[in-house]
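Yeah, one chain of the complex is gone here, protein chain that is, but the others are all in their spots.
And now, chain A:
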Amino acid sequence: MAQFSLNINQHNYKVDVNLDTPLLWVLRDMLGLKGTKFGCGKALCGACTVHLDGNAIRSCSFPVSAVKGKVVTIEGLSENGDHPLQQAWEEIDVPQCGYCQAGQIMSAAALLQRKPKPSEKDIDMAMSGNICRCGTYLRIKKAILAAAEKGGAK
């Protein structure tokens, strides 16, 4: 066990956990931030995507001991749940089961920060690490384009 200081969604937390604990389980089991989902445990499906200093990372395979920087999860993406991507997701009625969507939105948000006006190909590339078994990919793409149109980088 070791103590770690984490900055998550602009709050400072101190956790006492094993060195090898993936960030995912710290978020979900220790801090009660359950919006980040467990899907595969091997960085293959993207359900656990969060931001580390603005970059999308797969928290299921990212040991807490390696977290050096600011973490943002779906709960902290916007103050009032009104990030342009969140609004577009609601407006276009993207979710089916909804389980993968937090990870999808976090991947998309990292893309728009890097590339505010992505092409469809950019979107395909950036979203290729996120699986949706319900098959909502087309609406996801539509929502990303709509959010980009409205200045989704913010």
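One rule holds for everything that comes next: a contact is a pair of C-beta atoms (placed from the backbone, for glycine too) under 8 Å apart; a residue touches a chain by one contact, two chains touch by 3 or more; residues count from 1.
Simple rule for what comes next: contacts and distances are computed from a predicted model.
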### Summary
Of the listed "Lactate utilization protein C", "Putative solute:sodium symporter small subunit", "ABC transporter permease subunit" or "Xanthine dehydrogenase family protein molybdopterin-binding subunit", the name UniProt assigns to the chain that isn't shown is "Xanthine dehydrogenase family protein molybdopterin-binding subunit"
### Query
Which listed residue, A:Leu6, A:Val71 or A:Cys100, touches the chain dropped from view?
A:Cys100
### Task
Over the whole complex, note the residues of chain A touching the chain we left out.
1, 18, 20-22, 25, 28-30, 33-42, 44-45, 47, 73-75, 77, 81, 85-86, 89-91, 93-102, 105, 123-125, 127-128, 130-141
